[in-house]
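The complex is shown incomplete by one protein chain, all other protein chains being positioned as in the whole.
This part shows subunit A:
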Amino acid sequence: MASPSKDGRPGIGWALPAVVFFALFAVVPLVLVAVLSFTTWSGLGSPEFAGFDNWVTLFHDPVMIKSLWLSVLLTALGVVVQTPLSILLGVWAAGPQRNRAVLSAVFFVPLLLSATAVSVLWRALLEPNFGIPSQATWLFGDGNLLGDRTGAIAVLVLVSTWQFTPLHALIYQGAARAIPAVLYQAAEIDGAGRVRQFFHITLPQLRNAIITSVILMVVGGLTTFDTVLILTQGGPGTDTTITAYYMYQKAFKGFEFGAGAAIALLLVVVATAVSLVVVRVSGYDKMAGTKEGM
């Protein structure tokens, strides 16, 4: 079964472990969550069939609708802030000098920390009476960052930027290193400056990397959870209650597992749809490989 087939390609049997894993840990849970979303269940007794109740409630729930907007807003802000930053950082780090290698190693440290540790750290740093804001009142005023809608959203964007820019910079670094040097040599002969080289050679050559990175940011952004749990707990009020956190609140704080399952499923649908849109709009699906012979 695992032997190569006639045309020399690996037999289908090789896919079996992955398929079984995927079915067991992705497909089966997804189906069960879908079933659960049509029930009410507090964790006690057996789930009771509730028809479309959870779904109807969900679409009339102002917090739910607000949470979707918030998720999209946070994701969009993340893409807008992180993409230019990580392209610049990645391209810079792709250069040959030795100090860049050392510095970029330092830049990658945030990536190694867990989101929880990062959030706890930032929460302490931004404490209004004892943290940074108390030392820089000219900038922060009373330091009410996490207790204010705009401030809390800004902090969430800042923290995820701080943590995930290194990952995306890494992607761009790799992609930038793969750009053939002859292109730059030719440009230099033609008299193009560094800025021109960046916009006419580097950026177009990074196209595939940009799409990869944006898809990762979109999916990651829509499912952000830890930072909200630790930094704001969805507050002030419901101002940072993003969809993933709302799901957690419903299911694991309120023991409304049916409603939680419906939110989870909705999130899966939205995240899948958004990444499909990104793939479509960018033309990623039609893109031919640039390698010879593929």
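By definition in this document, a residue touches a chain if its C-beta (ideal position, glycine included) is under 8 Å from a C-beta of that chain, and two chains touch if they have at least 3 such contacts; residues count from 1.
In this text, contacts and distances are computed from a predicted model.
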UniProt name of the unshown chain, from "Probable chemoreceptor glutamine deamidase CheD", "Sugar-binding protein", "Acetyl-CoA acetyltransferase" or "Carboxyltransferase domain-containing protein"?
"Sugar-binding protein"
Based on the whole complex, identify which of A:146, A:171, A:210 or A:274 touches the chain you can't see.
A:146
In the complete assembly, which of A:124, A:203 or A:277 touches the absent chain?
A:124
Missing-chain contact among A:30, A:101 or A:273 belongs to A:30
Subunit A, residues in touch with the chain not shown (by the definition above):
25, 28-30, 32-33, 36, 41-47, 115-116, 123-124, 126-130, 142-148, 151, 223, 225-226, 229, 232-238, 247-257, 260-261, 264
